[in-house]
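Only one protein chain is missing; all other protein chains are in place.
Right, chain A next:
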Amino acid sequence: MTAAQPLPDPATSPDAPVPALPEAPKREALYFALRNPKLLIGLGIVLAFLVTGILGPFFLSPDPNARIAPPGLPPSGEYWFGTTQFGQDIFTQFVYGIRATFLVGILGGVVAAVIGMAIGFVAGYKGGWVDEILNMITNVVLVLPTLAVLFILVAYMDSRGVMMQSFFIGLTSWPWAARAIRSQALSLSSRDFVDLARLSGVRTWKIIVRDIAPNMSSYLFMTLILLFGGAVLAAAGLDFVGLGPTDGTSLGLMMHQAVKWGALQLGVWWWFVPPGLGITAIVGSLYVMNVGLDEVFNPRLREM
């Protein structure tokens, strides 16, 4: 591809790199991604949990709540994470819990992120009366007592599954994301490069997707992570009052079970530490991964 170009005069450009006209930004991002320890470590931990959650249950007992062991055993070679006061294997529960937690977090987080981004971007970019109306809707949903609404919605459902639960969590948790994204989009859309894109005849949605969103990609990913964490915690809250999924378990449910049956007072630390560490590790490594992604996609952070 460089053959067709006239060679630059070496006298005027001593160390200018050969210009690559048909550039390959994706390959370049990959190059920096593979050399970013934060991204690799974060991604590694998240993937490890994800694979455990997806594949683990196939090697364990089909029912995580089955009483298959002596109660209250500390961690040992046979029962890796110990057992509960009811003789349930905590490792089995943990693995199933990761699966449910990822499902709730991803589904609830994505539903909320899609609504929040759509409303935030349109309100911030369009401004004017569109902004006013969308802002009004956002504020109304924001002041709704979310948990109370969820109680009512979920209580009316005949059968409760993890999917339905995540969907409702997503429907109610987007407003702060919409507000945050709106303010970012508002400030970015007043920049000259957005005007220049409009002068190039680029359509509105393309400007939002290609010019505004990439500038706040790490912000958007952060939003997704926080919505993920929020959905996991909201699900734990629902689980706690008995409105969780009627079958199976989740990391939130495990912690609440542990608290409910006095694991703290009895010193059964292996009951609540694994799910707590699990949630912290997943959300924490997503955060580290986000910092890494920011460094990969923002060329200014890359070089210095």
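Some observations on this one:
Throughout what follows, contacts are C-beta pairs under 8 Å (C-beta built on N, C-alpha and C of every residue); 3 or more make two chains touch, one makes a residue touch a chain; residues count from 1.
FYI, contacts and distances are computed from a predicted model.
According to its UniProt record, the chain left out of view corresponds to "Peptide/nickel transport system ATP-binding protein" among "Cytochrome c oxidase subunit 3", "Phosphonate-transporting ATPase", "Peptide/nickel transport system ATP-binding protein" or "Na+/H+ antiporter subunit B".
Set against the missing chain, the residues A:89, A:211 or A:239 yield one that touches it, A:211. Note on the undisplayed chain: of the listed residues A:142, A:164, A:202 or A:273, the one touching it is A:202.
Hidden from this view is one chain, which touches chain A at 1, 4-6, 8-9, 12-13, 16-23, 25, 191-193, 195-203, 211, 214-215, 297-300.
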